[in-house]
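With one protein chain held back, the other chains of the complex are shown just where they sit.
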């Protein structure tokens, strides 16, 4: 049907218009609004990306090149020497073993802490939703409220408790502390998740005669894979990035990577080697960054879960 | 069917009704066993350790927490110590700036991301990745960037901008802004994610109604959408606020409190007195003051969220 034919039909009042509006409204490619939006976004993106760029580029340079004084410049002859040095022989004080012991300590801390804290929190959340008992809600409320208490308040008594238990200055102590302080957020996460599952399922299993553990392992766990992934991401990045608990509870020989990194970079002895420092920083950031880029949307769910109210 | 079931159940209850103590202990026994770690955490750590700290902050404990009760002497000494007072002033100044800028930048970025833009997920990924890194990594990278001779300042001077000045970590008057730049780099992406979730939660028909009413987009955000996001805003304030009070790792990595004591913060003061200063009573008093600060943030929030709700519905 041609446009004139349509016009001749029953729309007399508009016959005089020069350009007849039809179809989608034409939109210019560049509008002031779009230009402002994208320039602000690009400006902030540069702010966020700049340190990553500087960190990686510096780590690939040599010290003479760095002394030339241009942090924007690409490395003239990219070399991984600084990475190797940071990994194997960078010094903290008199100890020159590089970051690798710290890396393995962090692995030894992160894996058991993650598993234990998630398991305990999952059982907690399940009990809080499906097996409420007198006082369970009060415990939960204090648990959530407690997550806002500054760690410094509980730090010294915890040192005494772990010392009494004979585990102060060992991996067990750090694992215990991570389990305790990971509990509020993880319990909240699991409680909210289990509460969102259909309650009929739980009731049907009870009518079938299944008990506390059987329902947990055979009904609830198989349905909770998504929330386990979220909890896993949250805990792996959180524990890997921890500094305070590692420095207090682990003992010198068990210092996690963050503590060793800080000791290497901020050690006052000798002239600083910035390429090694940045290589060590990149290496320490690599694990959480990998988790972040691999997990994508799941990471967002993890951090947003912290904001979900109980 | 229901008619027959009820008396039956009531019957068994009266026949087998166990004693009160037994019921408290045995009812849902597996659940209670499973919750033992949570109960221990709550009772021993959150309640027990906190009370212990508050009590021993009123003793003259030096190297070991064995001192005798001396009332509020530790607090008097605390507020007579310039390092503590500087720490508190720093925290307040940093905290207010950090909170305001984090919220504003987070909200603005969320609004921009919400404009049906291209490459939305790329922008989001770039904005949030710093949050995945530790404060130690954050602090060390920015320490390098702000290195006066070889960092950004040196680079721009070498490139010909000879009077460019960006020596904030070496300048006692500007060092808090150095902390702020690193802190915002780390945390604004997280705030953006929270705000974006809030924006996306607004009913689409509200937007349609506002368009039919002829309300400009910016006005809709300010007058209609922002007030609707009260819950998200309050949550963000509480999370960001309690993070600020804890501020420790970032300072250790970026400035270690320097130059001098110009970037000290309470958490660092407490830590130093507890573990290397040999004056536990002082450290505990500082910790108790931190707790008090968090309570001042938390109590209005808890009242608004839970106390207020009870009245409205």
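Chains here go by letter, A and B, matching the order in which they are written, and residues are numbered from 1 within each.
Operating definition for what follows: a contact is a pair of C-beta atoms (placed from the backbone, for glycine too) under 8 Å apart; a residue touches a chain by one contact, two chains touch by 3 or more.
Just so it is clear, contacts and distances are computed from a predicted model.
Missing chain, UniProt name from the options "biotin carboxylase", "NAD(P)/FAD-dependent oxidoreductase", "Citrate lyase subunit beta" or "ABC transporter ATP-binding protein": "ABC transporter ATP-binding protein". When the whole complex is considered, the residue among A:24, A:64, A:198 or A:222 that touches the unshown chain is A:24.
When the full complex is taken into account, the listed residue touching the unshown chain is B:228, out of B:108, B:228 or B:295. Within subunit A, the residues in touch with the undisplayed chain are 1, 6, 9-14, 17, 20-26.
Where subunit B meets the omitted chain, the residues involved are 203, 205-206, 208-216, 219, 223-224, 227-228, 312.
Going forward, only the chains that are shown with their structure count from here on.
Subunit A and subunit B have Cα centroids separated by 15 Å. Those residues of subunit B that touch subunit A in the shared complex are 24, 27-28, 30-32, 34-35, 37-39, 41-42, 44-50, 52-53, 56, 65, 105, 108-109, 112-113, 115, 117, 123-138, 140-145, 147, 149-152, 154-155, 157-159, 185, 189-190, 193-194, 197, 231-232, 235-236, 238-239, 242, 245-246, 248-249, 252-253, 256, 267, 270-271, 274-275, 280, 283-284, 286-288, 290-291, 294, 298, 302, 305.
Contact residues on subunit A toward subunit B in their complex (touch as defined above): 37-38, 40-41, 44-45, 47-52, 54-55, 58, 66-72, 120, 123-124, 126-128, 131-134, 136, 139-140, 142-143, 145-146, 148-158, 160-161, 179-180, 183, 187, 211-213, 237, 240-244, 248, 258, 261-262, 265-266, 274, 277-278, 281, 284-285, 288-289, 291-293, 296, 299-300, 303-304, 306-307, 309.
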